[in-house]
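Not every chain is included here, but those present sit where they belong.
Labels for the chains are A and B, by order of writing; each one numbers its residues from 1.
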Amino acid sequence: MKRGLFVGRFQPIHKGHVEALKRVLSEIDEIVIVIGSAQRSHEFRDPFTAGERLMMVRAALHEVGVSPFDYYLIPVPDAPMHAVWVAEIDSYAPPFDIVYSNDPLTCRLFKELHRRVQAVPLLDRTAYSGTEVRRRILDGEEWRELVPMSVIRVIDEIHGVDRIRELALTDTPLGRA
Amino acid sequence: MKRGLFVGRFQPIHKGHVEALKRVLSEIDEIVIVIGSAQRSHEFRDPFTAGERLMMVRAALHEVGVSPFDYYLIPVPDAPMHAVWVAEIDSYAPPFDIVYSNDPLTCRLFKELHRRVQAVPLLDRTAYSGTEVRRRILDGEEWRELVPMSVIRVIDEIHGVDRIRELALTDTPLGRA
């Protein structure tokens, strides 16, 4: 049995993520999906809680026919030091054989520890990114085409569009943590 | 759809947990299983990592025919203050209607916030407890009857018996954190 790791913040999960996860699943048996920066929410760049993101990811994967038998979905808070982040992932996740990532830092940290890392073929990254989804929501542009139907439903239910727009207005009264 | 919360440290998951989870699932549609003190491991009282406990819980539920469609399995680290623990759970978990717990503190914290709490009917609590499992492992007594087959397999694979016995010998060289 071969298990792969996939890390994302999923703020929110978009069609690029879903496509990538499906391709990864075609190569391995089980995928460990880490919801990174799990402690963050209610910031413009990180609007959704870990719980909300868990629901979105599960719904999005269900929508395309991926069963929860095929993946672990694990929220992990930021490590206090980059240098211990891989160890933290190892302690929150079941053992995995390979890391799928396009992020230079994630790749670097795993490679320095001689772990196997492989690039993820993504759809057009400019369009399909959390940054783009949040920007379109803020600017009142069409964002719904970027995310799965079931994710639109969750965002609507939790009034996510309002939240993102209000968060963009704050001048950080709660500190910049 | 009705969703319930069930919190445990699962160090390790035992037959009492499994029975309780099955009973809870007979009353509600979906259960959010929180693996508490997720950051702890390699202590005599908390020997297993969150990742190891995730594997054990999933395997144990699979063994008795509970599908991952019916539950969320979410590791959550300890809150820095008891007074914010419920809020932390709310941010890591999907919304839930009811809390199943026999622990006085868990019950109290949720009740003070006017959340619905219900006792869990457990098997004989003296025998079926993580404390008892760890004690028997340490003392070389028969512990395998207390946990599901699939959990025995995981514990054996990760040399869990050795780990528990060695942890019992330390005089806390890494601080008492």
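To be clear about the criterion, a contact is a pair of C-beta atoms (placed from the backbone, for glycine too) under 8 Å apart; a residue touches a chain by one contact, two chains touch by 3 or more.
This is a predicted model, so every value here is computed, not measured.
Complete-complex copy count for the single protein sequence, taken from this structure file and not limited to the 2 chains in place, is 6.
Just so it is clear, only the chains that are shown with their structure count from here on.
For the pair chain A and chain B, the distance between C-alpha centroids works out to 26 Å. Chain A contributes residues 38-39, 41, 49-52, 54-55, 58, 67-69, 72-77, 90-95 to its touches with chain B in the complex.
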